[in-house]
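As you look at this complex, bear in mind that one protein chain is not there, while each of the others sits in place.
Presenting chain A:
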Amino acid sequence: MNVIEHGRGKPPLDPHLKALENEAIHIFREVAAEFERPVMLYSIGKDSSVLLHLALKAFHPGKLPFPLVHIDTGWKFPEMIAFRDQVVARHGLDLIAHTNPDGLRDNVTPFSHGSARYTDIMKTQALKQSLDMGRYDAAFGGARRDEEASRAKERIYSFRTPDHAWDPRNQRPELWSIYNGMIRSGESVRAFPLSNWTEVDIWRYIQAENIDLVPLYFAKRRKVVERDGMLILAEDKRLELLPGEQVREEMVRFRTLGCFPLTGAVRSEATTLDEVIEELEIATVSERQGRAIDRDQSGSMEKKKREGYF
């Protein structure tokens, strides 16, 4: 068997990124070796793209020894779904897309049910259904500790009960880089290879490794409407304008991608990776500022995580 090389002529990673990459690959291999049915959660965003790239590196020259799961709420940006399908085809990935059938039946939308209830049904419950159906005992996720205060508390192996509940007060000690993967039937572990990465690390790595991203991350003139202090993309017929709202065209991009009605764009002129990184380095707000679901109340991310959300 020939070993394909991907890196000819590419400058080496700086020591900081190299160390992060090595750590992530180590975690991927450890989980794949210790668990019977691992799966990777793929959300199409920048962190997922880095996660997938690292997974390909970890198991090279073999294929990924696990499938990918995408929780499709039905409200993702259309560009995301197109990008997902391209990536799956290019790497020959085994992708399982799952939508909560109960939510579909009851026509649960971000507009009709509010962001909290919608997120619970279409994301948290959907995720649990999907993990249960596959009887997965380990799920890779792209969460980073710098995202949010309760995530800063997560272990790299985050233990979950058979109900997918996380108990932040009773986490296993995690010493050195020795991970305890022993669980009982029904229990599972969420594994976070990107735990020690920051947003800037993610972008620098994308640049250094030339990783493809959904075009929404780069600035372009797009139709938007201002709602609850967020710039919402107005390119989907399902978005009903409220009285007084006006669609404008503005130069915007996204710092984080989720469901289009709940993810705010930022005004930006950054059309290339270099410009995005430059913009990020002088940014005065954190990336999650554009996420509606984080703003419900202080501690709401922890609550969602306890209930089984990533």
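The working rule: a residue touches a chain if its C-beta (ideal position, glycine included) is under 8 Å from a C-beta of that chain, and two chains touch if they have at least 3 such contacts; residues count from 1.
As a convention for this text, contacts and distances are computed from a predicted model.
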{"item": "Listed names \"Cellobiose transport system permease protein\", \"Transcriptional regulator\", \"sulfate adenylyltransferase\" or \"Dihydroorotase\", with the criterion being the UniProt name of the chain not displayed", "value": "\"sulfate adenylyltransferase\""}
{"item": "Contact residue for the chain not shown (choose from A:89, A:133, A:149 or A:241)", "value": "A:149"}
{"item": "Contact set of chain A toward the excluded chain (per top definition)", "value": "1, 3, 5-8, 10, 14-16, 18-19, 21-22, 25-26, 29-30, 32-33, 56-63, 145-146, 148-153, 168-169, 171-178, 180, 182-184, 195-196, 198, 200, 204, 280-286, 288-289, 298-299, 302-303"}
